[in-house]
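Pasting a structure here, questions to come.
In this view, the complex is presented without one of its protein chains, the others remaining in place.
And then chain A:
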């Protein structure tokens, strides 16, 4: 099975993240880049499927030069090779153009299964899996906490508020995963040393045959027009226990849908 995992480099959530003052896009140089956490689960799932069914795992990343670090990490975990879509013309791409660029690339490199995280920690649109499936004209199986492949059938458990839905599709397909799906492995020492020798194919916009008017800031359908820091956390609610503290606490929690 030919599995492609989409891995995004995002700014480390532990560091201060900010937008560029000139075009309100993310300042990717200001913070350390790390693998989008959910994408580690995607890589892990791809590796497990490969271990069970054979095949090959390819990492696909769209991002600036420094995203090469992120690719390395996925390769160190055990992926076989990578495709790095990198071009200044891609800067400022919104979800629509990102999905266009990635879908074009996926068509070029071929796949049986594409696995994504269900959401990035920077933009958090959570739409990429759906957009890719649509553009590629293949089945869309999102928010999976379990994946099974049998022959050409792929079945997932989609997490829902009430439990899960069982969803089945046929290969080729696009899957997105949630963090409950597995426990990502640490890169092994040998994996880290071997990653250096694994092939990473760099593709520019021209090589990926991307139409210039469909990518980058100019092609974006949406625009971040303004940004403000999150307000400091408001004072909490104090529940005074007058013999009914438990009930009040429970009411509060259920009003917030925690219980």
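Please note the rule applied: a residue touches a chain if its C-beta (ideal position, glycine included) is under 8 Å from a C-beta of that chain, and two chains touch if they have at least 3 such contacts; residues count from 1.
Following the convention adopted for this analysis, contacts and distances are computed from a predicted model.
> According to UniProt, what is the chain that's been left out of this complex called? Choose from "Medium-chain specific acyl-CoA dehydrogenase, mitochondrial", "OB-fold domain-containing protein", "Molybdopterin converting factor subunit 1" or "Spermidine/putrescine import ATP-binding protein PotA".
Checked against "Medium-chain specific acyl-CoA dehydrogenase, mitochondrial", "OB-fold domain-containing protein", "Molybdopterin converting factor subunit 1" or "Spermidine/putrescine import ATP-binding protein PotA": the hidden chain maps to "Medium-chain specific acyl-CoA dehydrogenase, mitochondrial".
> One chain isn't shown here. Among A:11, A:187 or A:216, which residue touches it?
A:187
> I'm checking contacts with the chain that's been left out. Which of A:28, A:72 or A:158 qualifies?
Of these options, the touching residue for the absent chain is A:72.
> If the missing chain were put back, which residues of chain A would it touch?
Interface with the chain not displayed, on the chain A side: 69, 72-73, 76, 185-193, 195-196.
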